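Worksheet: the structure to be examined is printed underneath.
With one protein chain withheld, the remaining protein chains of the complex are depicted in position.
As written, the chain order gives the labels A and B, with residue 1 at the start of each chain.
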Amino acid sequence: MSVDKSDIEKIAHLARLQIDEADVADYTTHLANILDLVAQMNSVDTEHVTPMAHPMDAVQRLREDVVTETNQREHFQAIAPQVEDGLYLVPRVIE
Amino acid sequence: MEWETVIGLEIHTQLATRSKIFSGAATAYGAEPNTQACAVDLGLPGVLPVLNGEVVRMAIKFGLAIDAEITPLSVFARKNYFYPDLPKGYQISQFELPIVGKGQVTIELADGSSKVVGVTRAHLEEDAGKSLHEDFHGMTGIDLNRAGTPLLEIVSEPDMRSAQEAVAYMRKIHSIVRYIEISDGNMQEGSFRCDANVSVRPKGQKEFGTRAELKNINSFRFVEKAIELEVERQIDILESGGTVVQETRLYDANRNETRSMRSKEEAMDYRYFPDPDLLPVQVTDEDIEKVRQTLPELPDAKKARFVEDYSLSSEDAGILTASRELSIYFETVVEGCGEAKLAANWVMGELGGYLNRENLDIGNSPVSAEMLAGMLKRISDNTIYGKIAKEVFEAMWKGEGDADAIIDSKGLKQITDSGAIESLIDEVLANNPKQVEEYRGGKEKMLGFFVGQIMKATGGKANPGQVNQILKEKLKGG
Partner (left out) sequence: MHTKTIAELAAGLRDKAFSSEELTRETLARIRQHNEATNSFITVSDELALAQAREADRKLAAGEAGPLTGIPIAQKDIFCTDGVLTTCGSRMLENFIAPYDATVIRRFGQAGAVMVGKTNMDEFAMGSSNETSYYGPVRNPWDLDSVPGGSSGGSAAAVAALMVPGATGTDTGGSIRQPAALCGITGLKPTYGRVSRYGMIAFASSLDQAGPLARTAEDAALMLNAMAGFDERDSTSIEREVPDYSAELNRDLQGLKIGLPKEYFSEGLDDAVARVIEAAIDEYRKLGAEVVEISLPNSNLAVPVYYVVAPAECSSNLSRFDGVRFGHRCEDPRDLEDLYKRSRGEGFGAEVKRRIMIGTYALSAGYYDAYYLKAQKIRHLISDDFRQAFDKVDVIMGPTSPGTAFKLGEKTDDPITMYLSDIYTIAVNLAGLPGMSVPAGQVNGLPVGLQIIGNYFDESRLLNVAHRFQQVTDHHRQIPSGFA
């Protein structure tokens, strides 16, 4: 499986990761190696196998519709990088 | 060239639960920013979602209301993208296996015909927070109170062919979700909003044209306007030889235009995969039956019953069943006064007019169904008649009491004692010999003059029918 620089840039953008130009080659090699390793999966015919998303063969438990949480804004915002008037601040979002 | 419009709608309806879809935080509208965003809603490291059972029951209820298949094992997936109002960097939604499958609704068109619109699916998901663009030193403020509010996204087939059909469909879904009480449908608060996929194609062509997605439209009027504008825009492009670009557009109500929202050069790649923090949601036949027991009479069935039981026209029945509250109001009035036709006329006429003028919902009407029924009873038993009744209604609207109290205090009771009316008539005839002569000479129009004189003398309280009858006898008698 070949991976090139533009693949790395595309994935890094999707994942919102800044990657140093100098590291692009490393990422490229690593991803290519992983894809080689993972290619072993192709040796198995899985046409009639159902995917397993969970180790447990269980179904979702349902919660009762009751309010259990109280306002903890000050507590939660004490660890926030930038807040004002109870809002989290981010660089301006343009739509 | 003749163009055909193709429209599909994605309606997001907020489910009326007390707590959020995956956390125990409150969903109440209008709280101070971030005071209803708990650890789970904020996506703090380590937190996990637990599904609110009520949203599952509500989704099933909707599925039953549109005659849809309910998926026995539905799956929550993660829709991954970065946005500041999306705390976890993914939205928990349903992708491959939505809880509600194919269903349908019937809409009424302006020409009186009806049309079936397919519902592709309806799935559960969590809402995002809100970005506030007021000036925070050039920054945007994020309020996550709404994050995690349960939504049912209802996706239609591309079955609609005009803005009017789209509006009729949206109204129908709106009416259903309110009938079955899974949503308050409040559009100002964003509890009911829609995205419209709009494309045009030459009439007769099979393939769909390239579509634009109009985002987040939150009123019936705007849906119609936005679609009409978009259709016009696309036809203009095509007729001048251009091509329509697939993109997301925003309807700006102030400028009455649609404009491109985010560039699609970076095609959205949501990287859906089943959420490993949640297990498949099981719905058994037993669960479905339990929900079916709670299903109220639906608008279509109720409309048919109104036509049948109350001998209403299909149009009137349609208006009276458009909202569950109105239909309940109407039936309460009928029950109280015993006359369906009279009740229908007053509910749609006088009451409807007042509500419209003051922009009120039926739920906020100062005249309750019981009060209106009480007044209509007084029309039926001839205590008052039309013109007086309007006066009584206005007084009730202003909060001056119920009909009987108003009739009493204002002395509006109709004079029905025929002896009293006879003596009044005798007096009027005696005072106007010339007019009597004219009438008897063949000028039958003079009857109106006498009626007027008598009504004037009684302050409008005499029964016009009764007056007419006695007058004619007296004048004949000579």
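Descriptive notes on the structure:
Convention: contacts are C-beta pairs under 8 Å (C-beta built on N, C-alpha and C of every residue); 3 or more make two chains touch, one makes a residue touch a chain.
Nothing here was measured: the structure is a model prediction, and the numbers come from that model.
Across B:31, B:47, B:328 or B:405, the single residue that touches the chain missing here is B:47. From the options B:202, B:242 or B:276, the residue with contact to the unseen chain in the full assembly is B:276. Residues 7-8, 11-12, 14-19, 23, 27, 30-31, 33-34, 37-42, 44, 46, 49-56, 58, 60-61, 63, 72, 75-76, 78-82, 88, 90-93 are the ones on chain A that touch the missing chain.
Where chain B meets the chain that is not shown, the touching residues are 39, 42-51, 78, 80, 82, 84, 87-90, 142, 267, 269, 271-273, 276-279.
What we mean here is this: only the chains that are shown with their structure count from here on.
Between the CA-based centres of chain A and chain B the separation comes to 41 Å, rounded to the whole angstrom. Chain contact summary for the complex, chain B toward chain A: residues 17-19, 23-26, 32-39, 42, 44, 50-56, 73, 75, 82, 84, 131-133, 136, 138-144, 250, 261-262, 266, 269, 271, 274, 276, 278-282. By the touch criterion stated above, chain A contacts chain B in their complex at residues 13-14, 16, 53-54, 56, 58-69, 71-73, 76-77, 82, 84-93, 95.
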